[in-house]
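Here is the structure we will look at.
With one protein chain held back, the other chains of the complex are shown just where they sit.
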Amino acid sequence: MTKPLFLHPDRLFPADPTIRAIARTLYAEVKDLPIISPHGHTDPRWFAENENFANPTDLLIVPDHYVFRMLYSQGVGLEELGIASKDGTQVETNPRKIWRRLAEHYHLFRGTPSRMWLDWVFVEMFGLDVRLEPATADLYYDTIDAALATPAFKPRALFESNNIELLATTESPLDPLIHHRAIRESGWGGRVVTAYRPDPVVDPEHDGFAANLIRFGEMAGEDISTWEGYLNAHRNRRAFFRAAGATSTDHGHPSAATADLSHTDAEALYAKVLAGRASAAEAELFRAQMLTEMARMSIDDGMVLQIHPGVLRNHNPSLMARFGRDKGADIPTPTDYVRALKPLLDAHGSDPRLSIILFTLDETSYSRELAPLAGHYPSLRIGPPWWFNDSPEGMRRFREQVTETAGFYNTVGFNDDTRAFLSIPARHDVARRMDCVWLAQLVAEHRLEEDEAHEVARALAYDLVKAAYKL
Amino acid sequence: MTKPLFLHPDRLFPADPTIRAIARTLYAEVKDLPIISPHGHTDPRWFAENENFANPTDLLIVPDHYVFRMLYSQGVGLEELGIASKDGTQVETNPRKIWRRLAEHYHLFRGTPSRMWLDWVFVEMFGLDVRLEPATADLYYDTIDAALATPAFKPRALFESNNIELLATTESPLDPLIHHRAIRESGWGGRVVTAYRPDPVVDPEHDGFAANLIRFGEMAGEDISTWEGYLNAHRNRRAFFRAAGATSTDHGHPSAATADLSHTDAEALYAKVLAGRASAAEAELFRAQMLTEMARMSIDDGMVLQIHPGVLRNHNPSLMARFGRDKGADIPTPTDYVRALKPLLDAHGSDPRLSIILFTLDETSYSRELAPLAGHYPSLRIGPPWWFNDSPEGMRRFREQVTETAGFYNTVGFNDDTRAFLSIPARHDVARRMDCVWLAQLVAEHRLEEDEAHEVARALAYDLVKAAYKL
Partner (left out) sequence: MTKPLFLHPDRLFPADPTIRAIARTLYAEVKDLPIISPHGHTDPRWFAENENFANPTDLLIVPDHYVFRMLYSQGVGLEELGIASKDGTQVETNPRKIWRRLAEHYHLFRGTPSRMWLDWVFVEMFGLDVRLEPATADLYYDTIDAALATPAFKPRALFESNNIELLATTESPLDPLIHHRAIRESGWGGRVVTAYRPDPVVDPEHDGFAANLIRFGEMAGEDISTWEGYLNAHRNRRAFFRAAGATSTDHGHPSAATADLSHTDAEALYAKVLAGRASAAEAELFRAQMLTEMARMSIDDGMVLQIHPGVLRNHNPSLMARFGRDKGADIPTPTDYVRALKPLLDAHGSDPRLSIILFTLDETSYSRELAPLAGHYPSLRIGPPWWFNDSPEGMRRFREQVTETAGFYNTVGFNDDTRAFLSIPARHDVARRMDCVWLAQLVAEHRLEEDEAHEVARALAYDLVKAAYKL
């Protein structure tokens, strides 16, 4: 006997009737605001080519590291999930079989955001009304597969039906941005912009760094054999990205370290990096220096600088060897901000033209470092709960630990940060609900007036993100 | 005028009537499940010899570091509490006088788990119905003392009346396990198993390490003068422990550091350790290497590997000199997992035959490291809140910070980890209640369906512990 599946209209609202009633009122006014997705990892090709998605498995399992990491943790090999191998391992190619595997293990997701996002997609997008379990796996597969073939499920149609006002993707400086150009030239009205993510040409430890630099110089038409030429190549590519709508840059470094070397020292360091002779410490110093250089360029060109630090990438080397990067084996590390950011902030922290958005996976920094820093420096804002903390409890902790020192106006609304396109509205819905819950609690405890809460709810859902990302 | 004492049936349940009602329903189905105590420190002699306990003080105060550390923190000397001294300090020998001291200071325990556990024991085991205070100290003493002399309070009777299905003790490899043999041979049906805790022969900084090694070789019948012989001695003693029912090993290292040295380097390090010439850093490296060796043996023999890291033991040297180890002066330290475990995980982290249960006293690792690690590696599970966090708020934080990334099924149910035998049911009851509270909140907020919550509640109380510990 199958179990019914439906989305309760009060989901995520506290049981307390007073708070719930206030939360409902607040949420009613923000739930239909357009979605601004200022940072994420969807594929611009989807919107350029507007092809239908292939099948349920390729859309909902294979690209979603939240999903396959949980299955992997309970003994399901990535080869059983159709993840392409690098070492010739045979992988499952039957998407229906893979879908059944998800159904068999769907109980693992109880209490997780993945479960909430997937159920939202199942109900809201595909009209499913029974729970995913082995008995309903085929019904799910067939229903979703059939829907995906229809015009309503083409990327542009979904963009529009999901009330997305703007979507930012993230590209390397080496990306020619042909899809973004195609989108602009297509005449379609959807706003899909890019963001400048220069890790492949900034991180000396990045795969293929040396070759990347050569290509970088070629694309920019700059001589990257000198420090000045290298910086100019960034200026050039940033301008190219801005022309494709970019208003932000993004930096995924192992730490939040910054540096502010003399021109001579920076030049010498770059020479070592260029020659492939940089030690691990020098690679870290180069990344650190480049954050400060990026800040200087931001002062000039107005791009908002995002820092996403503190992840030990590819923690599992055998998995990395067999399946490559981004396979759910990235693990957060303790992350310092107060000393790490000092060189950059010493140089430019009070410059009104600079805007830096800080993210963290180390929640201990919320009350100890990020809120005190953002509550002082005019250039700093705190990004929303990220990755493992993009969750109801993560959002609750964020507001509880950040608000009292930094207020609401040093935060920047929500980022979905996802490559799972269908889940974007689900994620924004969770964020809007959880923000309304926090505001409702403040109102119920007479810590904020209701009219103010309405204003803040709207700011968190829409206004702050536009302001922070200059959209 | 004495104050009434009773255990409210809704204790620990939130005031909110919706959540409380759901919690009651969930709890009703798990409260009478048998107790599995897969890790703890009770004395197997109790069950082998089945003698009555001596008196209230020797049973409830003298062995309980939670109790005497709090009294000590407020100026009550351990000598006033009958703790045996090592330096000839005269200690109080009148158990009634000591009991009165507890009664005088019982208000110190307000809001602590110790108060909750003790009150449970007073009411449920001894039928007391007035609060412990100076005026009732003698009534308490006499009531408990009289009960302890009866057959119903013999260890085996308590084991049975407390609905314990299995109890694991923890022994050194040097322990001949005679009590466990006596229990098996007695014909009594209670399952009391051991666990392999090799710190005394793995930690070069352990008291008496050199002598321990010699004895270790003798007991195992192996030549511990070589690295291979030393490892074989472990294999031998592990087999001996498995024959006494052990399904797990346990490791109480200062950190979670692991290493994976070459055979040559490991051999050389062992030679230094054996010769008593290892520096502090080499001692740490040896412990680190041994965790990886233990993991390899676990892959072979199937024993589950528990790591309890991150405590600075015997922080108070004058107390250590006067009263010895385990006197409430152990203090947690910041504990890294993400880098510490990498050598072991690089070698064996994805091996489906390996099962490691990680504990922490550094709650910052829950959302940052432990949940991401356990939510990826098939070999990792997260142990329940431990020691100072074995408490209602500690359990709440555990579920709030772990569930969204690791789910429920990468956790392993509850450990009481206690030497306070009478409090075992009280501790399991707290854990069951707090898990039901968390589930009830998820249900009330429409984040989990009620039928699923019932399944999870049972898993957390009973099924997961049996699976995780292979019981």
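First chain written, first letter: the chains are A and B, and each begins at residue 1.
Assume contacts are C-beta pairs under 8 Å (C-beta built on N, C-alpha and C of every residue); 3 or more make two chains touch, one makes a residue touch a chain.
Owing to the predicted nature of the structure, the values given are computational and were not obtained by experimental measurement.
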Write down which of A:Arg24, A:Arg45, A:Arg235 or A:Lys342 is the residue touching the left-out chain.
A:Lys342
Using the touch definition from the top, which of B:Phe47, B:Phe109, B:Tyr270 or B:Phe286 touches the missing chain?
B:Phe109
Who touches the missing chain here, B:Ala84, B:Ala243 or B:Leu312?
B:Leu312
Touching the hidden chain, out of A:Ser114, A:Gln289, A:Gln401 or A:Ser423, is A:Gln401
In the complete complex, the non-displayed chain touches which residues of chain B?
3, 7-8, 10-16, 69-70, 72-75, 107-113, 116, 131, 312, 315-319, 328-334, 361-364, 388-389, 391-394
Please give every residue of chain A in contact with the chain that is not shown.
16, 18-19, 336, 338-339, 342, 345-346, 349-350, 352, 364, 367-369, 371-378, 380, 400-401, 403-410, 441-442, 444-449, 451-452, 455-456
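Everything that follows uses one rule, which is that only the chains that are shown with their structure count from here on.
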Cα centroid separation, chain A vs chain B, in Å, comes to 40
